[in-house]
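Every protein chain of the complex appears in place save one, which is left out.
In this document, chain identifiers A, B and C correspond to the written order of the chains, with residue numbering beginning at 1 in each.
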Amino acid sequence: MTRILLKNKLDDCIVTWRNAGYSVLAPVKRNEMGSFSEVQKASDMSLDLILPERTIKDRFFPQTEPMIRYKISKQQIDTETMTPPDTKSVCFGVRPCDAAGLEIDDPLFGWDYKDQYWFKRRNNSVIVTITCTASDDFCMCTSVKLSPESTKGSDVMLRPLSNGNGWQVETITERGKALFDSVSVHLSDEKAETAALAQVPVRFNVEQVMEWLANPTSFESQFWKDIALRCIGCGSCTFLCPTCHCFDIQDEGDTYNGIRRKNWDSCSFANFTMHTSGHNPRNTQSTRWRQRIMHKFNYYRGKFGVNSCSGCGRCTRQCPVDMGITETLQAISNLPR
Amino acid sequence: MSEPFEPKIVAFVCTYCTYAGADLAGTSRLKYATNVRIVRLPCTGRISPLFILKALQKGADAVLVSGCHPGDCHFTAGNYHARRRWTVFRALLSFTGIPEERIRFSWISAAEGAKFAELINSITEDTRKLGPFTQYQELQTIIETQSTY
Amino acid sequence: MAKIGVFVCHCGENIASMVDTGNLVRSLSDHPGVEVCNEYKYFCSDPGQETVKRAIREHNLTGVVVAACSPRMHEQTFRKACAEAGLNPYMLELANIREQCSWVHSNKEQATGKAIEITRSLVEKVKRNNELKPISVPVTRRALVIGGGIAGIQAALDIASAGREVVLVEREPSIGGHMSQLSETFPTLDCSQCILTPRMVEAIQHPNIRVLTYSEVEEVVGYIGNFTVKVRNKARYVDIDKCTGCGDCIQKCPQKKIPSEFECGLGNRSAIYTPFAQAVPNKPVIDRNRCTYFKNGKCKICQKTCQIEHCIDFDMQDTYEEIEVGAIVVATGFQIQDTSVYGEYGYGKYKDVITGLQFERLASASGPTAGKILRPSDGKEPETVVFIQCAGSRDPSKGVKYCSKICCMYTAKHAMLYAHKHHHGNSQIFYMDIRAAGKGYDEFTRRAIEEDGAGYVRGRVSKVFQENGKLIVRGVDTLLGKPVEVAADMVVLATAMVPQPDAKEFAKRIGIGYDEYGFFNEAHLKLRPVETATAGIYLCGACQSPKDIPDTVAQASASAAKVLGLFSREQLEREPVVAAVTESTCAGCWGCVMACPYNAIEKQDIKDRNGKVIKQVASVNPGLCQGCGTCVTFCRSNSIDLAGFTEKQIFAEVMAL
Partner (left out) sequence: MGIQEQYRSEAASLLSSGEVKLVIGFGAGSTADRRRPLFARTGEEANRFVLDASCIANLSTYLLTEGLLSDGKKVGIFLKPDGIRSINILIAEAQLKPDQVVILGYAIENGQLTALEGRSVADFNGVNEKIRSLALPPAVQQDIERLEAMSPVERFQFWQDQFSKCIKCYACRQACPMCYCRRCIVDVNQPQWVNTSSHTLGNFEWNIVRAFHLAGRCAACGACDRACPVNIPLRLINARMGREVREAFDYFAGESTDQKPVLASFSKDDPETFIL
């Protein structure tokens, strides 16, 4: 027997969760951009998006995060650590690739030093994922060994019903179970057919890619120069990526007060590796693109045992010059060997 | 009763004309509102739009930019260049919704102490009527809370 | 770490009465980076400066802020003090809490708050000041004097006599200016021509003076010590090097009825003419607008008369020359106001209503009447002459607001000259006040009244009209409180002195300031009266304000002294407020090159180790840069910055407000 959440009961669930102190986040398309935003009711949500432009990662690792408030006085500099509020949240309607991205990043934020910002939010959040019944030309989860129904990173998995009236609820973690137990009165117990999953083709052979990347001769291959010719060095692929996690620390303020902030940074930027001396070890776009691919499919794996890509395809979908991981990895798998 | 609103006005002026004009207002003992803070630059040509943005960030309710009359620039042409920049920058600010009344431009010569005093009084009065530039100042408060989910 | 000293000056009561200096000191003492903060009655005094110097030494200060008067007053004083104490003089800022705070506010609490903010903001600026060194530039030790009246002549002679070259430019065909038109001069009654012409001759003969008459300054570029001046030598149609000044051409010219400018229309001249008999150079010029040949294409009688080949040349064109000079003295003089605004006085309507300057010509031995004071209408001797003072001056509604300064004196002189020439004549002077401050001046007016019978009537004239061949002057005697009417034969208006009609345009062209009327602005009315705000350009004479001859001459010598002071050095130290380019980030778009008003930015090749040019970047020539900063604002990548007003400094200043 499976539990069903009917769409017309979603508002009741939201009320219950909100009353229990959760803020409910869901994909919202507003001002021509989809992102995870707080919602009051089901109709605020844009659940039919294949993927919102922005990932759920933004809610755990925001583009700009205040860390320390400081006050400069003659005698000393007073500092006050700023931490996220204790709000619990339900992240509703996350896609499997975005949810997986969170789990991919967990070891990074916790391997030597536990990033309190990331983990505080992770511990306070429940990820309610909806499987994908539609995909587009850019989706590539299956190529990175995930799928439209992979549960990685999810606390709850919802499967859309074929009649479109609701979702079948599958709780994965204790946290997810508790969340849905709290709304059990709004769930129905019935047998229902779930909609067919999206058919996402496998676009490249990731094993071949990893093998080629691991080969020391590949690093200096002409391949990188050719493939990256048209990269213009913006950071949109990295900033829209559910797993990219680089940041920079900046102080912003006036003479007396200020805030130290953690801001997203991107390996695509020429300044990312610029030394004070003026020397830049990654001084061309091809070396920067190589770094991005290497990091995702070689270095990260070496350190944490997992590739740093969950196959959402945003890098290609939003690229101003139609580049992206897919094309590069396809080209690598097609290299003569 | 709340205290009357005292606007904060930042003035960017050239040293040869408007700064000297402000000095003349002083030597003439003309009285004007205390709300203005003057930043002295060599020439209006040196006044960057970035200064105006930073003054707004620092909570200015109005900004005054002032220099020598056309043709009178100590550096012969700094104010002509400045005038073009202002035309463009003003249109830009207006288009992004920053009210034109918040950013004022004037020519005040070294001999126009009275004009300086009168202008400061009228900008202060006008800005008092407009009220604090909360729209922009709120951006400053948002940055503390933004992204703290 | 910054160690800033803040010194709060009371300026006696000037600051302390409106700014709570104790509070200011407490606030600033608590400001980050402020090592020492003191207050004192007068920091500009010797003990005050000593306090600053001692603090610099004892606390190893890295910067100083003096919260006092305007930097335009005492920046140099305190820079010197810093330097004497071993601190780079550019590590100083003045917080202007007097002119821009205490003097303009009346609420002590608010004024104090403002003073605190002003001072803090400059502390933040000074923390980011850089040590700078003055820039040395060579000085071209040649002066340009613009205007060949008594002011210009005197300045030129003083500079030339000290051994420096002078170029004297006069736009009229002769030097001499207004003084050459005068009859006798107060308060000694010596003949104007008699004392002026020797100076004119000395000027033209002086080996160090080059006189360019009938020439105008078109453009001035450059800066103190290094100006390039473009002069237009107007076509005179007479080659003054060939001309002997015989005057035959003038005699034969068929156009004889042209009102003479020099005679103020009371006499005539020909189309080829010298303005007056003692003109220097005494060489004629052809008035193109009046010449028969230029009008009709036929005549050339003068050329036929002239004994010297190619001396008169109708094809002559204006020529231009560029002159390098190190200093400029502006002595462009004045004009008299157009009196036709006073319709009620009948000037222009009645021939016998004349201006003071016309009276000078009548009284002048070289004038149209050979010194006899005769009515222009009928040539008769006037029995009664009425002089109306302030005919334009001190009259905001129709004339000018200011006092023309010389009219009281010359009117007294006119009455005196009239009495000397017409012993039984009756002169009546309508006046507002008699302003006779000057050596021998009051005695002079007393003499006019007591010895020469000038009748002074205090009051304004409301109307002048003609009745029975007399000019009836109707006015009020305000002392008696009665209307007065005088039947006069001649009325003389003491017209206002006004700037040259093109004064404002001229000031813009050479880059100096002017006031609402068009008189040129001095750098400081009291303390720098002959300097302009533009370094290297000086003023003298009536172009600055109405002046009499003694004041003009004194000021001319003063400006010459300033020029000579400048010329006493071969090198000049200039403020190091100049721009500099960050080569590594310059994109070479050349916007700064195009925006620079001084052509001070050049393109510079950046080469690799093998000498191959890898890029071009902008490069500032600090000798040419004047420090306006227009380039800095243009530069999108912030690759150019201005010493003394760097991006960091201004940012810090704004962020502390």
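Note that in this section contacts are C-beta pairs under 8 Å (C-beta built on N, C-alpha and C of every residue); 3 or more make two chains touch, one makes a residue touch a chain.
Just so it is clear, the structure is predicted and the values come from calculations on it, not from any experiment.
Visitor: The complex has one chain that is not drawn here; which of the drawn chains does it touch?
Guide: Among the chains that are shown, those touched by the missing chain are A, B, C.
Visitor: In the full complex, which of A:Tyr256, A:Phe269 or A:Phe304 touches the chain missing from this view?
Guide: For the chain that is not drawn, the touching residue is A:Phe269.
Visitor: So which of A:Phe204, A:Trp224 or A:Phe239 would be touching the chain we can't see?
Guide: Considering all chains, including the one not shown, the answer is A:Phe239.
Visitor: So that we can see where the missing chain sits, which residues of chain C does it touch?
Guide: Residues in contact with the chain left out: 584-592, 594-595, 614, 616, 634, 636-639, 647-648, 651-652.
Visitor: In terms of residues, what is the contact footprint of the unshown chain on chain B?
Guide: Missing-chain contacts on chain B: residues 49-50, 53-54, 57, 70-71, 77, 80-81, 83-100, 104-107, 119, 135, 139-140, 142-143, 146-147.
Visitor: Touching the absent chain: which residues on chain A qualify?
Guide: The missing chain touches chain A at positions 30-33, 35, 53-54, 63-64, 137-138, 229-230, 232-236, 238-240, 248, 250, 252, 261, 263-264, 266, 269, 271, 284, 316, 318, 320-324, 326-327.
The rule is short, and it goes like this: only the chains that are shown with their structure count from here on.
Visitor: Please indicate which chain is farthest from chain C, where distance is taken between mean Cα coordinates of the chains.
Guide: Most distant chain from chain C: A.
Visitor: Between chain A and chain C, tell me the centre distance in angstrom, where each centre is the average of that chain's C-alpha atoms.
Guide: 72
Visitor: Distance between chain B and chain C based on Cα centroids, please, to the nearest Å.
Guide: Comparing mean C-alpha positions, chain C is 32 Å from chain B.
Visitor: Can you pull out the residues of chain C that are in contact with at least two other chains?
Guide: Touching at least two other chains: 655.
Visitor: Can you list the residues of chain A that touch 2 or more other chains?
Guide: Residues 254.
Visitor: Can you list the residues on chain C that touch chain A in the complex?
Guide: Within the complex, chain C contacts chain A at residues 30-34, 120, 124, 584, 652, 655-656.
Visitor: Show me the residue ranges of chain A that touch chain C in the complex, using the header's touch definition.
Guide: Counting only chain A, the residues touching chain C are 72-74, 253-256, 278.
Visitor: Given the complex with chain C, which residues does chain B contribute to the contact?
Guide: Interface residues on chain B, with respect to chain C: 8, 10, 15-17, 19-20, 22-23, 25-27, 29-32, 34, 37-43, 45-48, 51, 54-55, 58, 60, 71-78, 81-82, 85, 109-111, 117.
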